[in-house]
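One protein chain is absent from this view; the other protein chains keep their places.
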Amino acid sequence: MSNLYQKRKLTDKIFKGVFLVFIILALVVLAALIFDIFSKGFVMMDLDFFTRFDSRFPEKAGIKAGLFGTLYVIGLMIPITFITGTATAIYLEEYAPKNKLTNLIKLNIANLAGIPSIIYGMLGLGVFVRTLGLGRSVLAGSLTLSLLVLPVVIVSAQEALRSVPKSLRNASYGLGANHWQTVYKVVLPSALPSIMTGFILAISRAIGETAPLIMMGALTFVMFTPQGIMDSFTVMPIQIFNWTSLPKSEYELVAASGSVLLLLILFALNGLATFIRYKFSRD
Amino acid sequence: MSTKENVLEIKNLNFYYDDFQALNDINMDVKKNKVTALIGPSGCGKSTFLRTINRMNDLIEGSRVEGQVVFDGDDIYSGNIDVVRLRKRIGMVFQQPNPFPKSVFDNVAYGPKVHGVKDKAEIEELVIESLKGAALFDEVKDRLDSSALGLSGGQQQRLCIARALAVKPEVLLMDEPASALDPVATAKIEDLIEELKEKYSIVIVTHSMQQAARVSDETGFFLMGDLIEFDKTDKIFENPANQKTEDYITGRFG
């Protein structure tokens, strides 16, 4: 009988080891990725990297165009996405009648979250660039990225609204406030930190997006920064992609530099979202 | 197998959840083939105490045990005890029925299978025997393959008892087994306990003093982590030695 127990314990121990190795493997890969990119990235990075445009000479190549392009596109995208996403979430959680149509809309949004990003690029190309005649502009890019991350923003904002305790709402109604006042003055402020956290994570996803912008015509070799929202543009990930595809091996280091910058920005955003989450979870 | 009349001897047991001490220096002897009841107001530590007997508290991070729980000559908290084997010999039934989301048959067969019974006929025999032992067989014999979640609350609880019996334990721990059930189902469980004590030693936590008085042979009264009094049930309920026990029995608090 004890032989069986030995076997069972051994099986338990073996699988514990295997599963732990799995997790360690994931950590090791991440460490290798960060180490590899950061070690290559700092070789050619100096202050000029941020102030120079792309160049045929790798030593002279800089990320200025992509940096400004990203700032413009994301900067324009932030208010558009935040307002639309939060408004949709408020409607679905607070105002929509509980019927089949509303369920269909919710199902649709869940579905949109799973559609590949390149398809959104096609949408942007067809609707914003061509049909609405916006051309390959910052505006078209912002709108495309907005549609891409909107489902994620909506779903997380819905969850944030749902987790506001009923007692808070009832207190407001009890004082004589109407529905909109309650939503605007009580529910929304209470849910805001969670909404912000989800929103920041969605924005950091948008910053790293490449395929949809390539599809709708963001350029790859750009020697200028956008001056207005109707200008053409490039973004950091596209520049990185471009450098990765070039044959000259020094560009590999330049691509690493771009990646380092991109990763640092994303880490900072991630940290901000986590900070907000912790700071406001004490309430 | 000892010929002593005690199946469990708890000696100087202290229990901590992180910094909070939940049990203070408990000493108790649990007799073989008897029903021992544990009573006391909510939060007094009786469930925690029950869980130290089969080391279920090990699952809680930050829990710490001092003292001894002696079962079959060994302190179960000493280094050389295999907790998996221990829980085969000391079974547990929980307050809320918790059948696995499997069929009735598979629920009862789980224990034997996990502990090495491979022969299909033997498993089937064990399942039927256990279901009969839990007074459930007649009600489920035509639906052994249906989901256990489809049974009523009382049936689910008897299923959990059958499941525990299938591994042929020596001790059965029951944590308020009838508190989630209606009076009819509760009565069935109490009758079952009366039958089961012929083969098993039972320790039952209950918040109902009437239940303790009805089914148990010995009773322990817990209050705020202390074992205030432990004696034959008749003595506890008719002539308690401690004033606090008498106050609780007569309903002055709790």
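Should a chain be cited, it is by its letter among A and B, assigned in written order, with residues numbered from 1 in that chain.
One rule holds for everything that comes next: a residue touches a chain if its C-beta (ideal position, glycine included) is under 8 Å from a C-beta of that chain, and two chains touch if they have at least 3 such contacts.
The rule is simple: contacts and distances are computed from a predicted model.
When the listed names "Aspartyl/glutamyl-tRNA(Asn/Gln) amidotransferase subunit B", "Phosphate transport system permease protein", "Na(+)/H(+) antiporter subunit B" or "Polysulfide reductase NrfD" are checked against UniProt, the chain not shown comes out as "Phosphate transport system permease protein". Across B:A164, B:I189 or B:I249, the residue that sits in touch with the chain not pictured is B:A164. Looking at A:M44, A:A191, A:M215 or A:I276, the residue that reaches the missing chain in the full complex is A:M215.
Mapped onto subunit B, the footprint of the missing chain covers residues 54, 56, 59, 61, 84-88, 91-92, 94, 96, 98-102, 110-111, 114-115, 149, 160, 163-164, 167. Where subunit A meets the omitted chain, the residues involved are 8-9, 11-12, 15-16, 18-20, 22-23, 25-27, 29-30, 32-33, 36-37, 40, 83-84, 87-88, 90-92, 95-96, 105, 107-112, 114-123, 125-127, 147, 150-151, 154, 165-167, 169-170, 173, 178-180, 201, 204-205, 207-211, 214-215, 217, 220, 237, 240-241, 244-245, 252, 255-256, 259, 262-263, 266-267, 270, 274.
Convention: only the chains that are shown with their structure count from here on.
Subunit A and subunit B have CA centres that are 52 Å apart. Interface of subunit B with subunit A (complex): residues 82, 84-85, 114-116.
On the side of subunit A, the complex with subunit B involves touching residues 1, 4-5, 8-9.
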